[in-house]
Structure formats: structure tokens, C-alpha cells
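A short write-up of the structure that comes next.
== chain A ==
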Amino acid sequence: MNGADLAARFLENAAKAAAGTHLLSGPEKLREALAGIVPPDAAVYCPGATEIERAVAGLFPNRVADYADAAVTVEEVFGAVAETGSLVCASEGGRAVQAGLLPSHHVAIVRRGKIFATLDGLFSVVASAPPTNLTLVTGPSRTADIELTLAIGVHGPEKLDIILV
Partner candidate 1 sequence: MSHEQTSLAFRENTVRALEDSALRAAMKQAADTFGTKRADAFATVADLEALRDRASAIREDVLANLPMYVDRFVTAATRAGAVVHRADDAATAREIIRKILADRGARRIVKGKSMVSEEVDLNSRLEDAGMEVVETDLGEYIIQMEGETPSHIIVPAIHKNRTQVGRLFADRLGVPYSDDPQVLTKIARKALREKFLSADAGISGANFAAAATGSLVLLTNEGNGRMVTTVPKLHVAILSIEKMLPSLADLPAFLRLLPRSATGQTITSYVSVITGPRKAGDATGAKELHIVLLDNGRTEILAGESRDILKCIRCGACMNVCPVYRTVGGHAYGWTYPGPMGMVLTTLLTGMRKSHPLVDASTLCGACVGVCPVRVPLSDLILGLRRRKVREGFADPRERRGMKAFGKAAASPALFALGQRLAGAFWPLVRALGGKDVAGRMPPPAKVPFRRKAP
Partner candidate 2 sequence: MIRTIKEQGDTAILLVEQDVRTTLTVADRMHVLDNGKVVFLGTPQDRRARGHQENSHGSVGTMRVLLFGTCLVDTFFPEAGEATVRLLRRFGAEPVFPRGQTCCGQPAFNAGYEAQARAAAEHFLWEFDGDDPIVTPSGSCAAMVKHHYPGLFRDDPKLFAKARRAGERIFELTQYLVHVAKAHEAGLRGKGSVTYHASCHLLQTLGVREEPLMLLASLNGATFLPMPDADRCCGFGGTFMAKLPEISLALADEKAASIEATGADTVTGCDSGCLMNIADAMRRRGTKIRVAHIAQLLAEGL
């Protein structure tokens, strides 16, 4: 499967899980995309740890230092899995995986080259030396505990947006 197919498949499956999906032709389009996704006055947590994060951090006038106080987290994640439409969030390099868990809106930026085609592909890479925390995120949080009726947004985010660059 070539890169374009992989990207398309990943976004298709992510959308099936109720994630908002955004395919960008290049990192220069990030400003525009984020402007459309994140409300201008929202309290945003952006780690500013990766190159991409540093490039976009300045977009948010209301940046907060603690993700527990944020309404939105904007961050770059480790990678993705096309088979399931999942993000891969890892604690490697001092990342706080729970930054994408506590706020009600998670905006995750993924680089095209970091998409694994299948779950086997991902786990064969991480199986021998997994980080402290590796989490696959597929869509926003949900439950069907009441009458098996789907309700979106439980303890984790109510909204998930994925930006592919």
C-alpha cells in the first residue's frame, strides 16, 4: 500500500470512529487548519516540544501551562495505525500522554510517514521495548452502558480532531 492510500485509509477509519479528520498538503497549512478547528479564545495546552508543536504554539493567545486547566490540547502524536484509524500516543521523550485525555477537545497532529499499516506493524516495532505508556486512541471517548445507546464524551475527550501533515 503506498503512502497516499495509507493516509486515506487511516483517515477513513478514524472518521468512522467519529474523529474529525483533516488532510493537509504540507505543514504550512497548519495555521489555517488549526484556526478552523480551535476556537480563538479557548484555553489551549500545547507542549511545544516537537518542531511542529513549536511552529504552532504561537497561534493560541490563551495558552495554559497545565493540561488539567485546558479546554483543548493541541499536540503532535507518535504515529497512527491505518487498519483501525487509531492514533498512537507514547510517553517516550517525556511526553504527557494524559494531556490528550483530560481536556474535552483533543487535536492531534500526525506526520504521514508515521502511519503503520496494521496493528501487527506497530506492535512488532514496540513489542520488545515498549515505553512506560503507549495508548491507541480511536475516536473520542464513548460509552454504551445505558441501554446500549451510544453516548459520546465520557471521561476522556468529547471531541477528537486529527490533522495529517
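The rule is simple: contacts are C-beta pairs under 8 Å (C-beta built on N, C-alpha and C of every residue); 3 or more make two chains touch, one makes a residue touch a chain; residues count from 1.
Quick note on selection: all candidates are chains of the complex that A comes from, given by their letters.
None of these values were measured; they are calculated from a predicted model.
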>> Out of the listed chains 1 or 2, which is the one touching chain A within the complex?
In response: 1
> Across the complex, what residues on chain A touch candidate 1?
Replying inline: 13, 16-17, 68, 84-86, 91, 93-98, 101-102, 118-120, 123-124, 126-149, 151-157
